[in-house]
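For this depiction, one protein chain was excluded, whereas all remaining protein chains were kept in their positions.
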């Protein structure tokens, strides 16, 4: 499980630092472009071609196509950017929380409603 | 003769401050667009339409069309941006110096070669 | 001279705006949050400023990752509301106050704050949700001109808490040195504790949040001393955006009077807080 490439090393906490941002720049640009309806259409029509247009690495493209959310974070995605793709898919931040924690959406949502998760 | 709208008031010295930059923003964007050959072509094909596309004020458009360099500066042009238009016209910074000072290009250039102009 | 009359700290979770835009404020999952806003909103309606300053961060809507300003200040006449990918929020565009903006830029740059000046900027939920928390029904226009003050909280290294507090203090001085008489409201946004990614996603730290809520009123210097690492550890990787509250707080007097505060979990994946301060020392 990645804990981010940052100078900080906090368990279970990816740090979006300069190096991560550099690795993820093209992919994050792709995600940002999805704010635009015309771009969402183009993306959905041929996701691989759209990824190539934005210059994603093969690994990044694979993560995007497979909706491997953890891999997108590991490969330099910023959660605020990755979320643009999730929104397009109709996925909520609780769904993503369920993925990142391995709890699944329902348990994650229940944990949040119960006041959130704690350390340790 | 304008001395700039800045908080500083130095004789003969336009100050490109925030307020000036705000007034000139659309016009400066137009000038910056002229870095691109395709844009230069489009501009030259119909200068007025190009000015309107960029949202210039009527006064700014008039100044651009008439190549009234002093007016461009007075209306918020930054010299570095205005110079893009001058370059497209094949005009040098010495030509512009001749205009701003009222000396004409030859005298301005001679003054520079003689070591530049002095205050007072 | 201009003067800060109040400071409002509030979370800017997008789902708060969505709940308002979709008429879900009485929904059982949301009612307690909006009930908690009511006293602040009532007081604010009686204390209308001439200008507001919103300290916030963008979330991949107004700016890209091509460049990441530590601190940005808008000088525009108008700020468009961004379409974040699900349609633009049905709220008015924001009118700015360029004159005050220019004054703030000059004062702050002279004090050694290395601002990025924005002449064009689309504002996202980080900006509009706090305006909605303040003014739920703006009609055609927000109650007054608003100036955006952008902070990088997304990409490490964020500005330190101490630097944010110092910026707030300089902002207060800059406001007070404005030649015209203006009343100013300052909004510090973001937080409270939350983390969106990693195995620690969903992390909420009520103890830290309560300490923060108390100290932002009585001992902001204590908060300004927290390191980036400590903030991420205690408040979560996104909870670090609480540093923006310190800019608001720094612009106020050392002693302020709390009008109202409230705390609510969860607003989406986030602990949501609100704290409203009158910029006059407490009576007695």
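As written, the chain order gives the labels A, B and C, with residue 1 at the start of each chain.
In this text, a contact is a pair of C-beta atoms (placed from the backbone, for glycine too) under 8 Å apart; a residue touches a chain by one contact, two chains touch by 3 or more.
Fair warning: this is a prediction, and the values are worked out from it, not measured in the lab.
Judged over the whole assembly, touch between the missing chain and the shown ones holds for A, B, C. For the chain left out of this panel, the touching residue among C:17, C:49 or C:72 is C:72. Among C:1, C:45, C:109 or C:225, the one in contact with the hidden chain is C:109. Counting the whole complex, the residues of subunit B in touch with the unshown chain are 1-4, 6-8, 10-18, 21, 25, 28-29, 31-32, 34-36, 40, 73, 78-84, 87-88, 93-94, 96-97, 100-102, 108, 111-113, 115-119.
Where subunit A meets the chain that is not shown, the touching residues are 7, 17-19, 21-22, 25. Listed for subunit C, the residues touching the missing chain in the whole complex are 63, 65-72, 105-106, 109-110, 112-121, 155, 157-160, 162-163, 166.
The rule is short, and it goes like this: only the chains that are shown with their structure count from here on.
Shared contact partners of subunit A and subunit B, listed by label, are C. Subunit A and subunit B have Cα centroids separated by 46 Å.
A separation of 40 Å divides the Cα centre of subunit B from that of subunit C. Centre-to-centre, using mean CA coordinates, subunit A is 25 Å away from subunit C.
Shown for subunit A are the residues that touch two or more other chains, of which there are none.
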